[in-house]
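Removed: one protein chain of the complex. Kept in place: all other protein chains.
After this line comes chain A, so read on.
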């Protein structure tokens, strides 16, 4: 087909344009008439209506904040609720001289300066006619003092408000977290209309992770007011929808046992219900009282919490990364069996140390003289280091990395909390990337006993133990079991099931060795076997590294304590029908068998004594 060329025709182009410009002008005039019609409607037809609204200071939209959802433990005990408290509130619009009023109130009630500053910030984001709190949780004395002079303070009044309360304070501080006053950063991200009239928002823990669910939906009232801003009538009300109630899988009795059992030690305990992944215990000691954070903690107390050597604000269960020590030996043994570099009957001679070929350096066993000839069972029961040095070397670091990652080591568990740390499961690739160094065989050797680069969180250790007990069916730990949605109780969404391809015979070999750790005469955790009619499978550990902050100063006595090893223990029970998996870390506890194991023993005992949920439902 011959191509046709067109020649530019200026006259024609000009004609087209002029035509289009005329059409555009008509279009513009029509739309302008549309605007004018609307203006006539508003300013002539609707004038009287709108003028009345404007003159009477018209309609005000008053937000009705929703009630925050309540948090329960697995047996329905309240872990976080809302209690009425009395607060001193100001309506800026009704106050002639706000600064003067604030100064007089400050003198009368002895209000600290930072509270006044906080109020000024709060006031600026609210409408002038909104009642905004200056003091929350007034004491009886403050109420009496103010009541006497109330007529001299127009626009200031005492209101009853619902304020968050945590009845188990220190026990739940690292699980539930707390709510606090909304700060400027949060203002930028929160949906504005949902938070008008709400002064608190979840800061950490469940309160933060489930903020949307707990908050609910705000309502509002259209109020007609007179010139003095007094409400005359309510024209329309849209009720707020209360937030969802959360039912945790946590058992506050077990939580208390764990917290008390840690006693003088800083540390963490995590227990998981194996069948569901529901977290039964999530303890980090020391905790702190979250209640002052709700009202605005004073800066002195906050500083004390921040600078305390024990770091009470630090969530050890979620964010504490510890060398796991010997607690990972069962997994290492299983890795050896799965990769077929060893078998249960294969014997290794332990002279008390291990050497790499052609290297002088001796990797020592914890037992000076050595364990003699050990097989897999004995190596776990007596926690023989040399056996695992050698096993790790035959496995190679990348096989170890691949196998351990399946159990969740070095990865976040995905628990429904914010801020979880992933720990570290080292590999050649990791070292190349993070440190730009190649991997040395000696580093593989010490990885075999959970030292070196390896770091785990208590949550990870509990999860891996649960997955092992579950015969490779991966356990997904979570805290919220069910929640109310429009008054209907619904179960939380379950994660997809995955099962690791493991040989059941290999699992049995490792589990029977773990049973011997607790129940045989030479087991490292035999102290907890007394007086129970079921079997516990477990493994002790001691970790040689301690975490202290560099900026801290210590006196002589403290150093001795701080230098002691961390005590660890992981276990599940009953061994042949696993219900509960526990991980315990007691910082500077010394030996896992003597300090950490009894803590797990108490939790397991209490948990298995009680009728299970199904039994209770059957009754």
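Quick note on the criterion: a contact is a pair of C-beta atoms (placed from the backbone, for glycine too) under 8 Å apart; a residue touches a chain by one contact, two chains touch by 3 or more; residues count from 1.
Following the convention adopted for this analysis, contacts and distances are computed from a predicted model.
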item	value
Protein name (UniProt record) of the chain left out of view, among "Cation:proton antiporter", "4Fe4S-binding SPASM domain-containing protein", "Peptidoglycan glycosyltransferase MrdB" or "Peptide/nickel transport system permease protein"	"Peptidoglycan glycosyltransferase MrdB"
Touching the absent chain when the full complex is considered, from A:105, A:156, A:201 or A:218	A:218
Sole contact to the chain not displayed, among A:36, A:103, A:264 or A:563	A:36
Absent-chain interface as seen on chain A, which is shown	6-10, 12-14, 16-18, 20-21, 24-25, 28-29, 31-32, 34-36, 38-40, 42-44, 46-47, 49-51, 53-55, 57-59, 61, 63, 127-128, 191-194, 196, 218, 220, 222
